[in-house]
Structure formats: structure tokens, C-alpha cells
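Only one protein chain is missing; all other protein chains are in place.
As written, the chains take the letters A, B and C, and residue 1 is the first residue of each chain.
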Amino acid sequence: MDYRRDIPLAITFLVGVIAVMDYYTTLKSVTDTFTVIKNWGVVLYAFALGIGAVNLFRVHGRRISERRRADWPFSAWLLLMIVMFVVVGLGTGQFETSSQYEWIYNAIYLPIDSTMYASLCFYMSYGAYKILRARNFDAFLLFITAIFVILGNTPLFPATFPVFFHIREWIFGPIVGGAYRGIRIGIGIGAVVLGIRTLVGLETGYLGRR
Amino acid sequence: MVSTDPLVWIAAFYTIAATSYAFRDNTIFKFSENTFIGAAAGHLIVMGVKNVRDFGWAHIMKGEMIYWVVFVLGIMLYFRFHRKYYWLYRYPIAFLVGNGIGISIRAAIHSDFIVQIAATAGPLTAATTFDTFNNIILFIGVLTALSHFIFTFEGMHRGTLGWAPKIGRWMILLALGASFGNTVMTRFGQYSGRILYLVRDWLGVVA
Amino acid sequence: MSVFTEERLVPLVAFVLAWLATYLAIQLGKQGKIRIRRIPGLDAIEEAVGRAVEMGRPVFEIVGMGSFTDIYATQTVAGLSILSYVATLSARLGAKMYAPQADVGVMPVAIELVRTAYTTEGKIEELDIDEQLPYLSGEQFAWAGGIIAMAARMKPAANIMVGPFWAESMLFAESFDRAGAMQVGGTARMYQLPFFAAVCDYTLLGEEVFAAGAYVSGDPMQVGTIGAQDWYKIVGFILAIIGALLATAGVPVIGDLLSL
Partner (left out) sequence: MSAWEKLTALPREVVLGLVLIAMIIPVIRPLGLPLMVGTMAKDWYDTVDALPEGSIVLFDIGFGAGGYPTLGPATIASFHQFFEKNLKIIIMATQVAGSMMYPLIMDAVNPETIYGAVYGEDYVFIGYIAGTQTAMAGVLGDLYAIVSVDYKGTPIAQIPLLKDVKGADDFTLVAYITTSGDIAEGWVYQAYSAYGKDLIGGMLSMMTTTMKPYYDTGQLLGLLDGVKGASDMEFLTGHPGDAIRSSDVLSFSQTLVLIFIVIGNISYFGARAARKEEF
């Protein structure tokens, strides 16, 4: 019995089975136990939120100390950002509800986060111009519905020809409804079987290195 | 009337900086990317500490001493960085993985399989012939897409049912086209919000 | 009131059968009784590596930014099986393979797989790990920028991207297309699949990634798992057909049974 691997695998199995029994049985003891597990789970997930920052301090701290790479000042700025958000967040005692914290969030975090993924619209446009070609039958099929959905999503066209709106609604009916139900069944079964493999200890990637 | 609020000016700067990568990789973008990674990690800590206080420490204050066990498990999470005792981190992670998987797959078998098959096993005919036509197309879509993802059953790919996976692939590609169209709308819809911010809230060109 | 929740008997039966099916299928997988059909995507990969040899230009193999501890771990594992397959083909046919890395946990495993592949093909002296499997970055846009620079410099003839991918997939596809590379893509992240399908010469759709990984690795657990999933899909397939025909004839027995 290797207490470094077998006990954690036993914990995973036990907690997983209690969660399943809470769903399929009406035993009060199981439900009460799982309520405690849920509450503990929330606290543990909260504890885990800091792991990213510790990892960043290790990686970027090394970059600053070694100064090998030319961009080490960016690493210093990154760590300074972590410290600033934590100091302002915890300093006032009101956490994220203090006006100072709302200020730095809305001035710094919100604009970058909302813009970075939105700016992918530029790549898509350039991609449409340079590489999106109906080069084979697969891509041709994809383009038929893509173009009609874009037409339906562009208010200019349904406003002038309402048929484009109804074509889009129809595509999202049987075409999307059918294929994606088949895909969803596949994803669901895949998640269940993989989940079972993990609960019984056949899938141990989450334990990290040997 | 151009905004005089420093918050809006900083937000406008970062909005432009985060967009600049699309044009060409540059140091201003690298600066905003590193700002974002740091801010995000800092925010996680703030919300983590608040959650530990409200959902953990509150219980200890009410006298439930058992919650000290949770605090110890929480600290053990950080042993993953320790050279020798990294394996201690496996105990809390095992608890989270067991909880996370158990709570999810217990219902997935119902929502993703039973309910979906029950719905497909419904009547094909409907009130109008158009609805019946749609039901049949949806029915074919589900079954052929499903057959495309069957890999260990030879009979499904040769002989009588050989055509099913091929049509399944076509139906999937048609559906992916709709997903592509909607992704275009997502990106443009999101960025239009930022353009609105720059033109209205920052430059005040529009009311 | 019985121990079992009243309205969840059918999901309970399905759930318990899933445990049995998984166990049974993995045993059958170990005895080699479950075989995965040839995945067309693998033929496209072979054609891509062949093209790289003919044109004397490199082939890129990208596993993506996933790690072993995130929820996309299984896609990374399947991607690594494809990496091992491409490394074997490259060693055998004499193509120069590059596999830039993004995750510090995945990288050592990737290096091990590639070294094993080249050793079994007796070509270990042709392999230069540092040059062919460089670590670029763990951050998304820095990782994308690194690969784009490599692609522009080396003008690869083929690019194989199988694993978990995020928004950077569009950047890769654009850069490799500009370099004139034949592209084979595969991911089970549904939001990125449309881009792969629109841009790659061949695309492994969703679960085909896992089947291709299992086919190539031959690992009984992966093969068994796919077998267990197939049994459920076949049962679902049959229940749906019978149910629909009966329901259309006015006897919705299957639908009612399942919603018991």
C-alpha cells in the first residue's frame, strides 16, 4: 500500500461514490454527508485559486533573478500587478466590493479581458480574406451553412429579405439540432466513461508526476 | 465631449493595446498581456481569500472545529511545489477530483444520454408536413452523426450501414458551419462593445 | 419509500451498466478482442509526412497547450499518441519533424515518445531534441507568436495539429497556409472545430481524435474505453430507431420507458 498514491485514489473513489449515491438514493445519512462534502469542496476550490499566482511567482521570479531573457522587466511588472490587486483587494477589508478595487478592475482588468478575445474578429476577417476556401467537399459543406447563418445574423439582410432570418432559424432547427444531439450524446458518454475510469483509479493523470 | 476621467483613459489605452496584436506583435501588447495575467492571478487570490473566510472560517467561528481539517487540506494543495513532499498535494486534489467528477457524471448519464435518446425515440410525424420533414431530417442527423462516432463495430462502416457514417460526417460539417457563423457573430458582437466604449465613453463622439 | 430515488431508476440502471461496460471492455481490450477501425485521418497524416519527404521540407507536429491536470488531459494524451506516430513515420521516411512544446509537464513525455520512436526506427543519430522539440512558452499569444515565427522561417510542407486548441488555432492555420503547408487538424474542443474544418485539408472531428490516438497507441485501456462508449452509442442508436418507429405508429413505449 503506497500511502502517496493509494490513499488519494481511495479518497477520489469514496467522494465520487458518495456524490453518486446522493443523486440516486434517498438515504438521509448520504445526503447529509454529501452536504458537508459540498461545503468542504467550495473551501478547497477557494484555496486552489491561489495556485496560479504561486506558479507565476516561481516562473517569473526565476526570470527576474536570472535576467537572461531581455524581457525580464515584463515579469517584474506582472508580479507587481499581482501584488497591487491583492493589496487593494485585501487592504480595505471589503475585498472586491471596495470602490478602490472596482476602480482598478474596471480601469485595467476589464478592458484587456473583454478586448483580447474580442479582437479575434480581426483574425477571422483576415482569415476569411486569405485562407477560408472551399478547397474540398468538407469545407464546401461547412461554407453553405456558415454563409446562410452569417446572412441571418447580419440584421441588414433579414431586414430587407426576411427569408434569410427564416433560413437561419431552420438551419438551427433540424440541421444543428440533429448533428449536435449526436455529438452531445458522444461527449456525454465519453465524460461518463472517463469519469468512471478516474474514480476507479485507472486514469491517474491528475496525480501529477510519478 | 472627450472624457476627463482617468479610469476611462487607462481603459481606452488597454483596449487599444490589447487590439494591437491583431495588427502586429509589439511590446505594448506584451505589456498589456503581462498586465492581464498578473491582474487575473491577483483577482483569484482576493476572491479565494474571501471565499475561504465566508465558507470556511465562518464555520469555525460557529464552533464547527471539523473545518480545521479543510484548512489543513487547503494548505496541502501548495505542497505541489515542494521538491520532496509534493505528493501531499494529492490528498486535497483527490478530494476535488472525486467531488467534481461524481457531481457531474451522476447527472450526465441522464441529461446527455437518457433524455436525448428518449427525445429521439419520439414520433416522427407532426402537425404540419413541414414539421414532419424537419423531424425526419433531425432524426437522420442524430443517427448518422452518432454512427460517425462508432469506431469498433466493423458492420457500421461496411455493408448495409456503410453509408450512415459518411452522411453523418456531412451533417456534422453542415452543423459546424452554423457554429462558425455564430462564432463570427460572437467576436464582432464582443468587439463592437469595445468600439462603443472608445467612441462613446472615451471620445464622446456619440451620445 | 424505497432507498432509491423514485424517478431515477432508468438513469441508475444506465449508470451501473456503464461501470460494468467500462470494466468489461477494458478486459476485452487487454485480450485484443476489441479492434478500432482505420481512421481516415491517419491516412491523411501519412500523406502529409510523405509530402514533406518529397518536397524536402520539414513537418510540424503540434500537440497544443493542454496539460495533464486540466480537463482536456485526454485530448493531450491522444495528441501525444499522434506525435509518437508522426515521429515514427518521420524517422522511417526521413522527414525532418518539429514539435514545439508549451507545457512543462507534457514536454518530458513528448521528448521520451519521440526518442523512443527514433530509436525503434534505428535513426536516433538524426534526432536533435533541443532543435526539434523546443519549449516556446506557456502563455497563449507568446506560444502562438513563437510557432508563427518558426513556420515563416522554415516553410514546412506539412502541419499536423491534434490535441486541445483554443483561439490560437486560427493563427496557426493562417501562418501554415501562407507557408504552403498541407494541414491535418483534430480537436475535441467543439468551439475550435469549425476553424479546423474550414482551413485544414483533413479534419479529425471531435471524438475521432480519441479513436485515432487509441488506434495508434494500441493501449488496451484507451481501446477498451472506446469500445464501452461504442456499446452505449449502438444501444442508443437501436432504441432511437425502434422507439421512433413505434411512436410514429402511436405506441411511444420506448420514450415513456426512458422517461420513467
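Please note the rule applied: contacts are C-beta pairs under 8 Å (C-beta built on N, C-alpha and C of every residue); 3 or more make two chains touch, one makes a residue touch a chain.
Keep in mind that what you see is a predicted model, and the values were worked out from it rather than measured.
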Checklist outcome for this item: Check: shown chains touched by the absent chain are A, B, C
Checklist entry - From the list B:H43, B:R90 or B:R169, which touches the chain that is not on show? => result B:H43
Item to check | Selected residue (touches chain absent from view) among B:H82, B:K166 or B:R200 | outcome: B:R200
Checklist entry - Contacts of chain C with the missing chain: which residues? => result 71, 190-191
Checklist entry - List the chain B residues touching the unshown chain? => result 22-23, 43-44, 47-48, 50-51, 54-55, 58-59, 62, 99-100, 103-104, 106-108, 110-111, 115-116, 118-119, 175, 178-179, 182-186, 188-196, 199-200, 205-206
Checklist entry - Residues on chain A that touch the omitted chain in the whole complex? => result 23, 31, 34-35, 38-39, 41-43, 45-46, 48-49, 94, 96-97, 102, 105-106, 109-114, 116-118, 121-122, 124-126, 128-135, 143, 147, 150-151, 153-156, 158-159, 162, 165, 169, 172, 176-177, 180-181, 183-184
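Criterion: only the chains that are shown with their structure count from here on.
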Checklist outcome for this item: For the pair chain A and chain C, the C-alpha centroid-to-centroid distance in angstrom is 19
Checklist entry - For chain A and chain B, what's the span in angstrom between their mean Cα positions? => result 4
Checklist outcome for this item: Note: chain B residues in touch with at least two other chains are 21, 30, 33, 37, 105-106, 109, 113, 116-117, 119-120, 139, 142-143, 146, 148-149, 169, 172-173, 176-177, 179-180, 183
Next on the checklist: I need the residues of chain C touching at least two other chains; which ones are they?
Outcome noted: 8, 11, 15, 18, 190, 194-195, 197-198, 206-207, 232-233, 236
Checklist entry - For chain C, which residues count as touching chain A in their complex? => result 1-5, 8, 11-12, 15, 18-19, 21-23, 26, 68-69, 73-74, 77, 105, 138, 167, 170-171, 173-174, 177-178, 188, 190, 194-195, 197-199, 201-203, 206-207, 210, 221, 225, 228-229, 232-233, 236
Checklist entry - What residues of chain C sit close enough to touch chain B in their complex? => result 8, 10-11, 14-15, 18, 34-37, 39, 139, 141-142, 145, 190-191, 193-195, 197-198, 205-208, 211, 215, 223, 226-227, 230, 232-234, 236-237, 239-244, 246-248, 250, 252, 254-255, 258-259
Item to check | Interfacial residue positions of chain A with respect to chain C in the complex | outcome: 20, 23-27, 59, 117, 120, 123-124, 126-127, 130-132, 135-136, 138-139, 142-143, 146, 183, 185-187, 189-190, 192-194, 196-197, 200, 202-203, 205-206, 208-209
